[in-house]
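Excluded from the complex is one protein chain; the other protein chains are retained at their positions.
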Amino acid sequence: MTTPNPLLEVEDLVKHHHTPAGAVRAVDGVSFAIGRGETLGFVGESGCGKSTLGRTLMRLHEPDAGTIRFEQRDVTRLGRREMRPVRRNVQMIFQDPYGSLNPRRTVRQLLTEPFQVHGIGDAADRRERVGRLLERVGLHPDHAERHPHEFSGGQRQRIAIARAIALEPRLVICDEPVSALDVSIQAQIINLLRRLQRESGMAYLFISHDLSVVGYVADRIAVMYLGQIVEIAPKAELWREPLHPYTRVLFSAIPLPSPPSQARRERLSLKGEPPSPIAPPRGCRFHTRCPHAMPVCREQAPALREVEGGRQVACHLVGAA
Amino acid sequence: MTDGSARVWWRFLRNPGAMLGALILAGVVALAAAAPLLYPEGPFEMVGRPYAPPLSEFLLGTDMLGRDIAAGIAHGARISLLVGCVATLVIVLLGTLIGSLAGYFGGRVDSVLMRVTEFFQTVPSFIGAIVLVAILQPSLASVIGAIAIVSWAPLARLVRGEVISVRNREYVQSCVALGMGDARIILVQILPNVISTVVVAASLMVATAILFESGLSFLGLGDPNIMTWGFMIGAGRAAMRTAWWMVTIPGIAILLTVLAINLVGDGLNEALNPRLKQL
């Protein structure tokens, strides 16, 4: 789908990690776009490259090839200094609320850092902003003098969110932001993220292995397999009818908390293990495990093609239908 | 790691070994501080008859030239502590700088710095120090410099390892994502989380530096104008059979000081990294 005037546009992004065993093709030709105020979810199983994608977009990893355009500007090769104003508009929330906050800094110091780095406001002004930020994420301004270890996991994730939204970014990359939290706390954080989005109109790139969470939060969902997007579609369409064989397996594997007698779904199982991202299969990367693999799948990699209603699928089967 | 300093102190104070070490060390420091008052004439002054045994007219006896050994011990303490502290300071600065640059930037910077570090690590340190002092002419500055040059490499490696582990933590990544500058990330975000390791390593290095200095002085490579413990042992060793105290007393001074510093260092280690002790 071509989003008109997109906020972020990614084209053929490639990022390989070099290891002694060979290059891990973590992100291998990924293209998509995010519109303003939109939430694009990324799902896939471990090793599919979704986390590397988030970090590469954030330029925490240097991309090997492809382009990243933010608000029409190519930011793929910007230097650190030129990148700084862009970073004001793109922020990130990490999975581990115990690892993403420096244990030696107080909450006030943690939340003042964004303003210091970008030279915003004076001391009094920053104080006031920190107080407002804490309130926005549901913490008490009195908490500012404490250290991260004095908070629970959920509260720490709120602090991390406050830090990420301090500069009012237009895009926040959320890398598994609720995966380390208990379910009741997950709900608090998800509601908070959605409320903040309604208030400020920022866009989210929401990475998670939990399809229910992504399904709930996202407007559109991209499914990744071995470093590539296999399907990208508005979430309702994807939930009603996944088109790519991998997406279908993935969705049938989600355990649903409904009475056992109801809705016994057909469970599709996947044969074998995911192939190594160091040497992905030739042709369609999913053909080794696909129940519908045809000879052409072994030879030729299917391109991500527009199907109908803003959906894109990379599968020979779907293209032919 | 995130404990308040109060808790760290509490753990330190409850450790009997560390407290004993701290007590001895405090005694050595007091002696060093009081040396000019106790023995204003200096350690080289011949104040009495030679070969006086301890507990005669002099508390710790005299050496073969009639110099008061107690004065030598007191003034020698000043030098030992000075060399130990200054050399360690230089080691910490050098080691932390090189270790954190290598660990933070990685890649080519890391390879170059680590090859240099390895070079210094392969030279046997005491022999290296002897050669350096011999080339530079013995003086207090050259002794300190030589000790620092042969000892910084292990600390640089240690710091590099710690910096690499902290660098990959998400809170450092989030600062990169914020657009924070490298210097600020290293100084404000990374080093405070490495400091406890450095403190522990440095405290033990003070002891090593004191031993090195004593060794160099013993071999006659110390500053000839300064009285040190090692020099006293070196001077007294010819008379060891007839006048045991000339060697033994400075020897005990070195032993006690080094032991005390090691006890304090271990105590700091346990207080700052309590997880090592648990379970």
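Every chain is named by a letter (A and B) in the order it is written, and numbering of its residues begins at 1.
We take it that a contact is a pair of C-beta atoms (placed from the backbone, for glycine too) under 8 Å apart; a residue touches a chain by one contact, two chains touch by 3 or more.
One rule holds in what follows: contacts and distances are computed from a predicted model.
Asker: For the chain not present in this complex, what protein name does its UniProt entry give, out of "Sigma-70 family RNA polymerase sigma factor", "Formate dehydrogenase major subunit", "Tol-Pal system protein TolB" or "ABC transporter ATP-binding protein"?
Answerer: "ABC transporter ATP-binding protein"
Asker: Omitted chain: which shown chains does it touch?
Answerer: Counted over the whole complex, the chain not pictured touches A.
Asker: If the hidden chain were put back, which of A:P20, A:G272 or A:G309 would touch it?
Answerer: Selected residue, touching the omitted chain: A:G272.
Asker: Given the contact definition stated above, which residue among A:R55, A:R126, A:H147 or A:K235 touches the chain not shown here?
Answerer: Here the residue in touch with the unshown chain is A:K235.
Asker: One chain isn't shown here. Among A:G79, A:P255 or A:G309, which residue touches it?
Answerer: A:P255
Asker: What does the interface between chain A and the hidden chain look like in terms of residue numbers?
Answerer: Chain A touches the chain not shown through residues 45-46, 152, 154, 182-188, 190-191, 194, 198, 209, 211-213, 215-216, 235-236, 239-240, 249-250, 253-261, 267, 269-270, 272-274.
Rule of thumb we're sticking to: only the chains that are shown with their structure count from here on.
Asker: If you average the CA atoms of chain A and of chain B, how far apart do the two points sit, in angstrom?
Answerer: Each chain's C-alpha centroid was found; their separation is 50 Å.
Asker: Tell me, which parts of chain A touch chain B in their complex?
Answerer: 55, 58, 60, 80, 83-84, 87-88, 90-92, 94-96, 99-104, 113-114, 117-118, 147-149, 160, 163-164
Asker: Name, in rising order, each residue of chain B that touches chain A in their complex.
Answerer: 1-2, 169-182, 184, 189, 192-193
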